[in-house]
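Questions regarding the structure given below will be posed in turn.
Moving on to chain A:
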Amino acid sequence: MEAFKIVLLVFLILCAISASLIKNPLLSVIVFMSYSLIMSIIWFLLESPDLAITEAAVGAGVSSILFFVTLRKLKALQEGGQHEQDKR
Partner candidate 1 sequence: MNLARNFVENFPCFSIVLCMVAGILSTPIKGNHAKRITLLVVILVTCMSAATFLYVVSTGTSFVYTMGKYPAPWGNEIRAGVLETMLATVFSLVMLFSLLGGMDHVFKDIPEEKINLYFILVDLLLSSLLAIIYTNDLFTGYVFVEINTIAACGMIMIRKIGRSLVAATRYMVMSLIGSGLFLIGLAMLYDITGHLLMENAHLVMNQLVQEGKYSVPLLVIISFITVGLAIKSGLYPFHSWMPDAYGYSTVSSSSILSSLVSKSYIILLIKIFYRVIGFDNIVNSKIVDVLFVFGLAGMVMGSVGAIMAKDIYRMIAFSSVAQIGYVYMGIGLETEAGMVAAIFHILTHAITKSLLFLAAKGLNNVSGRKRVFYALQGSAFRNPLAGVAFLVGSLSMVGIPMLSGFISKLLFATAALGAAREKVLITLIVLAVSTILNAIYFLHTVVRIYTPVHVPEEFKNVHVRVSKGAALAVFSLICMNFILGLLSQPITDLIQVGIAMFA
Partner candidate 2 sequence: MGPNLWANIDEVAAVILFGIGFTTLLLHKNMIKKIIGLNIMDTAVYLFLAAMGYVDNRLAPIVENGVTDVDAYINPIPSGLVLTGIVVSVSVTALMLSLTIRLYRKYHSLDLDEILIRMQKEELT
């Protein structure tokens, strides 16, 4: 169990570094989502099921959805902006 936890922790750190270094925002949000899921597993191993549930629902679920919607919105704004420029 201890070894499993350490593997997860290492993975967590790798996820964090890559989430902050990846250039593409969408990819880095996805990496961040997996970070949250790993975090929730670790919390389950640390005997805190309340936190695991909350993190899975809030951190990995709703936060990620908000990130995705934001990226989509930005994309739409970008296209809209180009559209306007084309009109001119």
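Candidate entries met the following condition: all candidates are chains of the complex that A comes from, given by their letters.
Operating definition for what follows: a contact is a pair of C-beta atoms (placed from the backbone, for glycine too) under 8 Å apart; a residue touches a chain by one contact, two chains touch by 3 or more; residues count from 1.
Predicted, not measured: the structure shown is a model, and the values here were computed from it.
Of the candidates listed (1 or 2), only one touches chain A in this complex, namely 2. Those residues of chain A that touch candidate 2 in the complex are listed here as 5-6, 9-10, 12-13, 16-17, 19-20, 25, 28-29, 32, 35-36, 39, 42-43, 46-51, 54-55, 58-59, 62-63, 66-67, 70-71, 73-74, 77-78, 81.
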